[in-house]
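A selection of the complex's chains, in situ.
Chain naming follows the written order as A, B and C, and within any one chain the residues start at number 1.
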Amino acid sequence: MVTEPNNWGRFGPEDQRGTLNLLTGERVLAALAAAVTGQVLCLSMPVRRGGPRLRGRPEPQHFMSIDGADFAAGTRPVGAGLRMADDALIVSAHGTTTHMDALCHMWEGDQLYNGHPAAQVHSYGAKRCGIEQAGGVVARGVFFDVPRHLGLDHLPPEFRISGDLLEEIAPVGPGEVAVIRTGWPLVWDRSPEEYWSGQPGLAASAGRWLAERDVAVVAADNAAIGGLNPRQLSDEDLADDLHLILLHRHGVHLIELLWLEELSATGRSDFVFVAAPLRLQGGTASPLNPLAIL
Amino acid sequence: MVTEPNNWGRFGPEDQRGTLNLLTGERVLAALAAAVTGQVLCLSMPVRRGGPRLRGRPEPQHFMSIDGADFAAGTRPVGAGLRMADDALIVSAHGTTTHMDALCHMWEGDQLYNGHPAAQVHSYGAKRCGIEQAGGVVARGVFFDVPRHLGLDHLPPEFRISGDLLEEIAPVGPGEVAVIRTGWPLVWDRSPEEYWSGQPGLAASAGRWLAERDVAVVAADNAAIGGLNPRQLSDEDLADDLHLILLHRHGVHLIELLWLEELSATGRSDFVFVAAPLRLQGGTASPLNPLAIL
Amino acid sequence: MVTEPNNWGRFGPEDQRGTLNLLTGERVLAALAAAVTGQVLCLSMPVRRGGPRLRGRPEPQHFMSIDGADFAAGTRPVGAGLRMADDALIVSAHGTTTHMDALCHMWEGDQLYNGHPAAQVHSYGAKRCGIEQAGGVVARGVFFDVPRHLGLDHLPPEFRISGDLLEEIAPVGPGEVAVIRTGWPLVWDRSPEEYWSGQPGLAASAGRWLAERDVAVVAADNAAIGGLNPRQLSDEDLADDLHLILLHRHGVHLIELLWLEELSATGRSDFVFVAAPLRLQGGTASPLNPLAIL
């Protein structure tokens, strides 16, 4: 049903939401039925310095512009006694913290997903396919806990998850969110150097398997959906690059650097998945705190 | 039932989540029943320069570190042809964009909500009551569309919403989110100067009415929950300050600078309210894109 | 001698320093002779929020990442007792603080000064004519204190300084720095709105007069060398635009937003002018603290 390159026939040349268009009200209502206990889990890592990230990426920086220590040291309160803390955040989301990729994040040639001219992504931000187009995601989440399925703590760095392996674990359908665990974030605490030695991820066959099933979003706990070699690059050629298969050719939004350890411990295989990317105008991504309603 | 100052008896001295503790799985499941059509609305304003904000606050800044124009102008693709866009965001959320306040954002004296020492909020961030403690919010949202109730486009700047007026509009109960519309963001497009001439907001009586009902969150489309005078300060004394009543004394998280115009157009009075603040460690707030599932 | 457009015949197609090439060792030694008392004056405004700037430009932001208040409030010192303060600066120099423009800052058509392709100024920074090419400026400064010459506190906003007026005030020669006072920064403290009502500056004839004299740098206390109308734009067409005449066509570096009030009070007409722009690789400008050695 889906064809490469680019899914133009389907959503048309003006589409900037890709497979998020599949999130109809009907599907949202159906998805809510996946909630059983009502427990809400955060699936993101903390936004802070010192956490898992791709080597060389600028870490999030957080500054306090006024804080409690200032008042303790004698700074005068506002008005009759009001005290407050204020801060600023600097964040480059890709490769540094849990985030959703916008459809403008990656492409080949001169066109973004669905034929939008790549030159419209310039210093003023993305005029097409920016993250502000994504809106909210409320969908059934299907959990592919690959290391648990294989009896491992985490996948080894050279492991590539095939479409057949996904097929073995669970069915997933149109408008659903495929949540894929590699366990790789566990490695960071043991050793950042080991974390940077490569990363497990999806094989091209898994990307095609997911695209064929019309998932709304692919969300993983690794840094690049696909695997990485020790130079932090993918080994696939352009035809098989995971970002190009999913984001560029099929308009599938991607979520990366999830934290899925508590979710894994629940043993749940599906749940309500909610993600609300910031409406950062022209942004290539948004830092994100996806929720699982169990 | 609730008493001022501070709600210590209730959640105990180590509590950092305040009334978000009311979001039990049972309540979450009940809240999901408020979804009727499954339509998902974003309740946030875009994150960008030039939008409604408090005068003098640093606007969000968004920079592209690589973009499509670079490739169009001859920058070499990665590897065999991969092209990408990457960016950075600088944001001070208070007063500049839709956000949730952490419990460490405001206080009087030397203690935050529930007795945490204010000096623990220092340049390394908030060691207590930071926004990373909030977790996800999934609750029934109750809509107080005040101007619609009064037959106005938006409230005038000096208007203060009383507890009696809220009572007149809708009941709200424990663990629910009170979503309050003033319509004030509509003024921005007409004139930033008029936007800065003051702001409508809650009167102290409304803050107390909401606290008594044990709402989980108070969320409004103005900049400060309470009203503002032309100097952008509140006219209430400390006893009646809305942030102190709600955030400081009762541990009620606040969401500000919402965009509620589409929600108002639906005529809906309740819905599922979802908010997923970034787990910004030690943060005093998180930029936010709250969702209404209708 | 100099011809428009662009001064290619003179410094050749690879030149990235423009008239700074005139700063030979011989001229530097001669310039040092202008020092009489040895007093050193800073000619810059403070880098901070709240100072004179063009409307709408992002102000400098300064954050402390650790400070004395933190230690006063109980933060543990480093090692056996060392305490320190550290900070971060975010600055967009144009229009916000004293700075030197790089030769890549402005152009018409597809080429920078001296034929460098403008497309080489991209998201990775300027590959040609970045501010890191400027190096240090040590030259004789010639002071054109225009309001003092005319018996005014400051020039009115619509005032345009002609070449004839400069000629009347002082001679200036090759490799010297023309320091031009309008007094406009004095207006800021009276009223930012008045400051933004327009700005006095050089007329095109003054730009040509300076270019003909082969000055090394033109340095002024207004925001744009040329004058500005109330919309903060120049009224000149491209042929007469001051940045294009000086920076683009003749390779003259520009310094803007100086603070010249103490210098004016000295009554000095020449001095040693020193400027040391940060070697910000690929930068379009550097914040700057120029010195006058009197």
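One rule holds for everything that comes next: contacts are C-beta pairs under 8 Å (C-beta built on N, C-alpha and C of every residue); 3 or more make two chains touch, one makes a residue touch a chain.
Because the structure is a prediction, the values reported are computed rather than measured.
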item	value
Full complex stoichiometry in copies [only 3 chains shown in place]	4
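The criterion applied here is as follows: only the chains that are shown with their structure count from here on.
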item	value
Chains touching both chain B and chain C	A
Chain centre separation (chain A, chain C; CA means) in Å	45
Chain A-chain B separation of Cα centroids, rounded to whole Å	24
Residues within chain C bordering two or more other chains	61, 64-65, 67, 69-70, 73-75, 90, 123
List of chain A residues in touch with chain C within their complex	61, 63-65, 67-70, 72-75, 88, 90, 123
Parts of chain A lying in touch with chain B, wherever the complex brings them together	23-29, 32, 35, 37-42, 44-48, 58, 60, 62-65, 67-69, 71-72, 77-94, 104-110, 112, 117-123, 125-126, 132, 135-136, 138, 233, 237-238, 241, 243-244, 272, 274-285, 287-291, 293-294
